[in-house]
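This view holds just a subset of the chains, kept in their places.
Read from first to last, the chains carry the letters A and B; within each, the first residue is number 1.
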Amino acid sequence: MTDFARNQWYVAAYGREVGRELLGRTVLGEPILLYRTEDGRAVAMSDRCVHRRFPLSQAPGRLDGDSVVCGYHGFTYEPDGRCVFVPGQQRVPRTARLQTWHVIEQDSFVWVWMGDREPGTTRPPRAPWLDSADYTVVSGMEPIDGGYGLLVDNLMDLSHETYLHGGSIGTPEVAATPITTEVDEEAGVVHVSRHMEDAECPPFYAKSTGIEGRISRRQDIEYHAPGLYLLHSRIAPVGAPGPAPDGSDPHAFHVEVVYGITPSTERTTYDFWAVARDFALDDQKVTDFLRENNHIVVMQDVVALNVLQQSLDTEKAGYQELSINIDTGGLAARRILARLARPGGDRPAAAAR
Amino acid sequence: MTDFARNQWYVAAYGREVGRELLGRTVLGEPILLYRTEDGRAVAMSDRCVHRRFPLSQAPGRLDGDSVVCGYHGFTYEPDGRCVFVPGQQRVPRTARLQTWHVIEQDSFVWVWMGDREPGTTRPPRAPWLDSADYTVVSGMEPIDGGYGLLVDNLMDLSHETYLHGGSIGTPEVAATPITTEVDEEAGVVHVSRHMEDAECPPFYAKSTGIEGRISRRQDIEYHAPGLYLLHSRIAPVGAPGPAPDGSDPHAFHVEVVYGITPSTERTTYDFWAVARDFALDDQKVTDFLRENNHIVVMQDVVALNVLQQSLDTEKAGYQELSINIDTGGLAARRILARLARPGGDRPAAAAR
């Protein structure tokens, strides 16, 4: 099991999931209530009434303006967590106050700060493609019955595409092509690159881009530990010109694959997945195809990770993993996560000493 | 989790549930077999064969006259728990004897004495309306996936009717009206009263009594710890005369709501519920309405308590409940239950010292 890294931003929901209905999520073991005030601000508050621990998100709990009314005895809370009504008496105890969490809405995500200290100027890492007019996005969330470390392992080593996702995004070249790995220990970012300059075009990209022959396919991973994973995917016909000196890249198709990786409990995880593309922006068929096919890919991972968690749970003492070159990025990620989970390990300065 | 109070009477079943079919129940963690002898006497016996612990209530176990035949190897027991037949040999070992429990049938319930000493003259508390020609009764049992303390909490604080049961029995006045609480520590009885002299009539009572305007509504709780809860509910049109000096009360409708609260395991409970009324005795529509609607109310509680148990199970260390005035009765009940659960705490004399 991978320890939780506290004092970090995590994706708790998509902005579209948070509204005037009460939503309960569990992040790092904390039950969190999410809703939106009448003026549109997202609120993250403890999802347990101070009175008898009833989940506020549980029916018949409800919103009354910007306040939340507990469905059991009517204890009522303002967005700042302060209790303003209790039944049967005028005086509300001073200690009747629920924990709230800092919230930032950014790039279509509702991020919450899961820390025992203030975030200060720390902000969540960016995934601007998810909220940009230049991209069309499909996205969703799947819960995993496995610890979040299993999902990090999975995403850091894309050689599994060739096997687990053989029919859709994997081709022989993915597993066969060596990777380069760069680690920014202080920033907590791991880069893993795999550039296939003459590769088979998998159905996922053939059908969405219309390319018929072989492709130049680049996978550039950028993992911002603990909670955001970016895969910059560039596809172009073999021989097409590369990016221009000004950074423009008109001869290639770009897909930004984004994962919000959010530990729910020690052995469950929220897998927020999104696929943004810079082509065929208004083509609904391409949108539908990518949504359906990426969901299939995500579910193949979910099934595999659920199975891995069961393997872990029933494992004999003394089992030793065996790591190879492809695991360089994943091992770097584990090292950073272990450091972030240590007391004070979230402070880069402390880590650098 | 609320500790078990032993040396107490508990409702194990309705009398109508105990017959010539074998019934298995688990009370205070003890597997109990219930059946009725040919002359109609209810028997409570250990539900585990002395041989290989097979549950006697499990098919194809069966009755042979007044004896129980184990469905695995045929070990046969008399109602006093004595084994009188074993397969393959004439001699029955002297130690082949099952524990039995004292049984009292009263007020439609089968009570069992769950003690390590004799009950002596102790008898279960009364709920005479459930077996009276002057009342019509609807009743049932629902298992709860939660400890019995959660059900006691729930019933001692009826302000939750306003919120959890808003559409049926709750109105704003229930939560808003202050309560008075009286505790008889020695007898282990808690009284909580809430008298609403000018209140909205909830659908539950409007449809069953036919009252159309506002009502005087009195809720008088009488909790006999640990296992019997009575709610004397009096409904009358506002302004109607009160009870006469001789105790008669012809201008009001009376509903006696009764709960048998029986711990099954540490985190499961039998919720025996009954509603007795002194009006519209032969009106099948009223009977059907009250049965259906009270079942809805009970299930709202069951769902809520199941959720609370899950909250408890996943709770962070250090969670503190916050209690207010409405909890006075519930806290008194908890105090009495804690005393009853202590060794010797079931003896009032010991408690009084």
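The rule we apply is simple: contacts are C-beta pairs under 8 Å (C-beta built on N, C-alpha and C of every residue); 3 or more make two chains touch, one makes a residue touch a chain.
All figures in this text were calculated on a predicted structure; none of them were measured in a lab.
Because all chains derive from one sequence, the complete complex can be expressed as a copy number, which is 3 in this file against the 2 shown.
Everything that follows uses one rule, which is that only the chains that are shown with their structure count from here on.
Separating the CA-averaged centres of chain A and chain B is a span of 48 Å.
Across the complex, chain A meets chain B through its residues 29-31, 48, 50-55, 58, 60, 69-74, 86-89, 93, 95-96, 265.
The residues of chain B lying in touch with chain A in their complex are 153, 157, 159-160, 162-164, 166, 175-179, 304, 307-308, 311-312, 314-316, 319, 321-326.
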